[in-house]
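Apart from one protein chain that is not included, each protein chain of the complex appears where it belongs.
Here is chain A:
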């Protein structure tokens, strides 16, 4: 088990071809946000589980499987990982396993990593692909051999995925729940379907059933994230630049099986083998427990795996403690406790189901339950801590209470009597912005000088991935898990009912769906207000209430509703005209066709002729701003002039008689009063249209005189054009 371990396991290598060096690729970055914000300062691969960094478990396991060469791929915190490897025994001269660190700062996903590997051409033969957060006691060689055997039968076999069987009720099924359809005879994977919480049915294509005599649907598998890959895998990633995650790869390969001519196989772990990866706090808790309960033997706390630490004593009730631990009088370690070296625990403190790191100091009368405390943590007297993760270097004053999944990032200092509950994250200082992921926004609440509460302001922009909606939740396994699930469920329902509000923040370009969304219709919003929060015993009751409400409603309500609808149609019509003109300009369409198009939209939305005139002019005036981004008056006029060259026939088609000219001027006035750019060039604009014979002087004068004296904007506009008006007047 110790340093001597790997030397003794030469046997299996001989069964492989001599020239083969068993390669493994370890991706030491999850590229996920589950452990944010703790991973802003600690790489996911170096998070300690039962006082040992995850990466050490991964490397040990590979070494025990006689892997000779490890390519460790890191992107964020590469220096920390490098240091870690440098200090580990893998940098020793006696090491049987060569660990090469490859750093790619720009790498954002597994796909990028594989493409990078392909570019660097470091893969020589079949290799083992694992993530740096793997905890496993499996022997990988049989899987490698299985993969080679499969490859002899099926040349296209590129990847063998390793799964562990566990019933649907197993606690480790928290993340990555998936259904696998495999050919029962060959073990080929036919479909891999992620199961989402809401799905009641699982649909798989018919052909997978028809083509194989016997297809196994497996719902009981835990994805270990261990895979054996052919050298063809990195090039496949390079060829398909849209493959980001391993799931993308699997999905892409299954869908395009014929095109890519690649197949996937699965391998079921034996019952006594353990393999999982720590992908979330829940998994963290579950894996810690498994390690303490010795499921991952030989990886148990008391095994002398880790060369520079003193051995643990394994005591009754799964209590593990190192020699230098000092326990005060009346101190109780109930069960499932791990305490590392140089930690001192003072009198009458109770610790149960917890892991405590090195050099910690825990005060008197403290109660710690189901919590994970990393190195160098100081906990004051009378603290009560349950379901919490406290990262290294934190300090808790006296009487601090933490419960229900608190996560404390490194170096947090909590003053005395702080009481934190639920999934609150506390990070020290202002989070260093540069390492921020753009797609997440946090709000920081100051709790104390070196403690800030972190709240996620906005869920991930791509809300497809439901798991990522609450990346910041802490532990909370066992009894509280159910509660939380309920919460999240009700949360998603809220989201649904808020669908209307979501679409409010629509883009500046009018969005059809926004205007037509039924929930937006005035009656429904009113009805929603009226019905909000009430409960009904039966359908009948509900029907009755709604009917009486509808009857009581004043007739005006309906009128305004219909009027609003007209308004909405107008908006829609305007957006259609805009679309037509924009396209017409970009594709240089003939004005006659555009006129046809506009006229047909007019009938579709039942808009009167005068309104058409108004909207067409308005649209023409908006165009320079929309598509040419004219932000200053001279540029605007210039662009408008250019546009007019193309669109003059349209203008002339609509602005014919004096009524139409009035509409046109009205549109110009409206635009001018709302847009500064237009306002500045109003005189020139009207003059231009006058020059082009679109507007006649009578109508300009008429418009000038008709102005609403009371409205300040109208009069100011008129002041502007007064000179022009006088000129015109004189001409007459």
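By definition in this document, a residue touches a chain if its C-beta (ideal position, glycine included) is under 8 Å from a C-beta of that chain, and two chains touch if they have at least 3 such contacts; residues count from 1.
Following the convention adopted for this analysis, contacts and distances are computed from a predicted model.
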Margin query: Given that one chain of this complex has been left out, which of "Protein DPCD", "Phosphatidylinositol N-acetylglucosaminyltransferase subunit A", "Translation initiation factor eIF2B subunit gamma" or "Cytochrome c1, heme protein, mitochondrial" is its protein name according to UniProt?
Written below: "Translation initiation factor eIF2B subunit gamma"
Next item on the list: Using the definition of touch stated at the top, determine which of A:121, A:202 or A:632 touches the missing chain.
Entry: A:202
Next item on the list: From the listed residues A:21, A:80 or A:217, report the one that touches the chain absent from this view.
Entry: A:217
Next item on the list: By the contact definition given up top, give the residues of chain A that touch the hidden chain.
Entry: 166-170, 179, 181, 184, 195, 199-207, 209-210, 212-220
